[in-house]
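Left out: one protein chain. Kept in place: all the others.
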Amino acid sequence: MNKPRLAIIPGANCAGCDYSLLDLGEKVIEVLMAVDIAYWPTAADLKLEDLEKLPDGSIDLVLFEGAVNNDETEEMAKLARRKAKNLIAFGACACFGGIPGLANVASKDGILRKAYIKSLSTVNQQGTIPCKLTRLDGIELTIPEFLESVKSLDQVVNVDYYLPGCPPPLKLVAEALTAALSGKLPPKGTVFGSMKSVCDDCKRIREDKKITEIKRYHQLIPDPERCLFEQGIICMGPATRGGCDAVCPTVNVPCRGCMGPTPGSQDQGARMLSALSSVIGLEVETGVSDEEVRKLILQVKDPLGTFYRYSLPKSIMRRVWGVRE
Amino acid sequence: MVEDEEVRIGVYICHCGLNIASVVDVKKAAEEVSKVPNVVVAKDYQFMCSQPGQNIIIEDIKQHRLNRVVVAACSPRMHEPTFQKAVERGGLNPYLFEMANIREHCSWVHEKEKVAATEKAIKLVKAAIAKARLLKPLKREKVNVIPRALVIGGGIAGIRASLDIANAGFEVHLVETRPSIGGNMARLDKTFPTLDCSQCILTPLMVEVSRHPNVTLHTYTDVVNIDGSVGNFKVKLLKKPRYVDESKCTGCGTCITKCPWTAPSEFELGLGKRKAIYFEFPQAVPLIPVIDPEHCMYFQKGTCRACEKFCPTKAIDFNQKPEEIELEVGAIILATGYSLYDVAKAMPEYGYRKYKDVITGLELERLVSATGPTKGHIVRPSDGKEPKKVAIILCVGSRDEKHLRFCCRFGCVAGIKHAYYIVSHIPDAEVYICYRDIRTFGKGYEEFYERIRNYENIKFIRGSPMEILQDADGSLYFDVFDANTNRIVTLRPDLVVLETGIVPHPTFKEVAKILKCAVGPDGFALELHPKLRPTETSVDGVFLAGAVQGPKDIPDTVAQAGAAASSVIALMSKGYVETIPYVSSINEDLCSGCGICQPLCAYDAISLVKKEDGKQVAKVDIGKCKGCGVCAAACPSGAAQQLGFNDEQILAMVRTLTR
Partner (left out) sequence: MVENFEPNIVVFACNWCSYAGMDLAGTSRIQYPHNLKVIRVMCSGRINPVYILEAFANGADGVLVTGCHPGDCHYISGNYKTRKRIILLERLLEQFGIEKERLRLEWVSASEGEKFANIAKEFVEQIRKLGPNHIAKELRKEVAVV
């Protein structure tokens, strides 16, 4: 019997997801023995042609890593879809745009200008900016061109499964691979992860969600036993899908939301905004002026960056609009 | 209704005579919305709210097998219940109904823009259809009401309310923290404006309530916890030890006579003394003494036991322990009353407690009372002499930004009454009333004021003293600017009476915390509506009687006590309460018990409970939930939803109106 075919296809990624596979430890050998690797540029010496040559729909499981940010990654996404029997958006970037998705606060031209001209460490007197097509000594060279906005994988192609996380939690990776290799994949559209938020996984003691002062993480050494949110630290746990075993809060680091929105949520950021602003200053809210309430609430300096760190392209607004730079 | 049953919507557009039809093209609207998916019938009719109009809906539900109904007519605040009933008569759950307001929000406000109004009406109806498509049947649940009431506070408010409820045939538990019921009214000598003896009208009621077969008195008892909601409150009381066995004591008072130890009397506000074993006051109900361990030699030093020795019924029990009492009640009345504003601490300029001859109005009542520390003789506390010149200062602490912003509502007339006490006891005394305004709004108060003002030896000075000072010879004096004569008057009174402001009794703060009922900025209980629901609190089944809600004189207190009692009686006569359908609902599969929602609930309807697997989830007590949806809007995971106003329903409307 033929071994199932597996391909791991990168988009705009950082290879962190690959490391999460290596976290399987010795089990990774079992996995590698059990499958036939069709493509995995990080680990296997296979070329794109090898992948393209395979018949469409012939790869049992494709893990697509990273967001879709340029015409190359878009092409890779489409290729992944064509070749895949089952396509998994693997990691926060593929699922919701992730950290590369934060590029959506700027414009495509603005990013290039910043990187190639305006940054302090750059000397570029001609003001050269990469462009899609360059002719050099009669040879045409092309490089990928940015899309207008960074996208999640499912904003480009249909996706069968989602495995969020930055990087995806080992437990869920194992669960997904086991399911795929044993032919017992759940219904399409399933997100590997908990139905509940990170708080369900978190062992910290929750007593009272009333907070009056928001503290930046560097301003205190948090009590290791108590809920971080209740200590005034913005922890995205309540608005973020669990399944990660709350690894960050467990080591005294607030959740930043890499598992994306919960199943009942339409927009991770807006939900967190509502939750947080509702409980700030609960005890004083009735007795203070509008100005004082503003002060209280605007302790949250950067709602977009804080609440949409991993999910901006997949949010209702998708990006910042009308940016000139 | 089956979950995935095909949605079949009937849409009815009302002309409201010409109210809608003269502006909105109702035919066109009906035609437009008939094209919307899931709309099976769309009709327009003259008056949808009329019997024939309602019958169209009822018929169509049967004929077209409708499972959702949308009526576009007036405001849902007007006819939503009418149509819900019609839908129910048609055999559908009444909440599978949605209304579009195309009269108040459209035809009446866009009278001259017929085309735009028609378009808007169509949009509004489409939005209602979008929501209707997602409606689910809702129900009102019946919760039985335990026919037993708890009344907290044994003053005139609590006594009156208890009697009213008991007389209607329901069981009442009346709790009082002091050893006797009676409250502040028991301290008064006379009540204004009729000047009838306070004790004479109060004590019969005290006795009546104590003997009433439906009333159980819990004196010297505190409320320590209340759980549950309207209809089913679980109450925990703590009965403090009297060290006297109530079942044996006959109230003969021998123990008191024999007790060699004394302490300042709480009831006499420190003006008189009581024994270490004492009656709260001579007419106390129940007439059972208490031992005050702080002043009892046996408790302090282990010797004496005089009371025990002389008690003819062997009722003294030094080993008595606090006793926990658990009760289940259907409704609660808060009648915790008031305390005097702490003038000694907050307003040292008046020298209260610093100078012996500066007393409060309530203390004067004790001096005048025949059962009081001076047997009814008005004397100066400093030297026991009759005062010949008395200053009465009104609004002490009241109507003062720095202290209490509100009017105490009885200080003026009490002050006038106190002036009368003095001139009637000491005919040659001179009385000066320092006032800001005289407020005599109650029945007969103005007439009473008129009468007293005619006394030649009672003078009214319009102004408040800045500071009360003491001369080297010990006499008191102060300057006051009289705005009536534009002169500074210097007074050297023998006695100063302060008509102090009042604050909620400290027990209210405790009880409010336990019940989580709303407290106003002044610290008094916040009524549900200042005009229309003055006896109700934010907690269903908890009612207010008397000064717990705000300063009140006796007639207002008694009136409110009656109103609170009748609310309780109404609740119990009906026997059940119905929950509202639009409550919050938590999807336990999605809830991680993060706890965001819990402190947001103004009604304490949400609790965090541990499930069998040790995981936490939020739970809504639908008996307490009022259906505001604050929790649902704040829920970071979308686990909390408001039934009838869930995210998908509202978002469907948003999308329809914006696309």
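We call the chains A and B, going by the order they appear; numbering starts again at 1 in every chain.
Simple rule for what comes next: a residue touches a chain if its C-beta (ideal position, glycine included) is under 8 Å from a C-beta of that chain, and two chains touch if they have at least 3 such contacts.
Just so it is clear, the model here is predicted, and its values are computed rather than measured.
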Which residue among B:V11, B:A127, B:L404 or B:V497 touches the omitted chain? B:A127
Please pick, from B:S538, B:Q560, B:S585 or B:S637, the residue that touches the omitted chain in the full complex. B:S538
Just checking the interface: what residues of chain A touch the absent partner chain? 105, 148-149, 151, 155-157, 266-267, 269-271, 273-274, 276-278, 280-281, 285-286, 290, 293-294, 296-298, 300, 302-304, 307, 315-323
Those residues of chain B that touch the unshown chain are 75-78, 101, 103-106, 108-113, 116-117, 119-120, 123-124, 127, 518, 526, 538, 582, 600, 602-603, 626-630, 632-634, 642, 645, 647, 650-651, 653-655, 657-659
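The criterion applied here is as follows: only the chains that are shown with their structure count from here on.
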Distance-wise, how many Å sit between the C-alpha centres of chain A and chain B, to the nearest whole number? 52
In their shared complex, at which residues does chain B touch chain A? 521, 587, 589-596, 598-600, 608, 615-616, 630, 633-639, 647, 651
Complex contacts: residues of chain A adjacent to chain B: 195-200, 206, 208-210, 227, 229, 237-239, 242, 262-266, 271-272, 274-275, 278-279, 282, 287
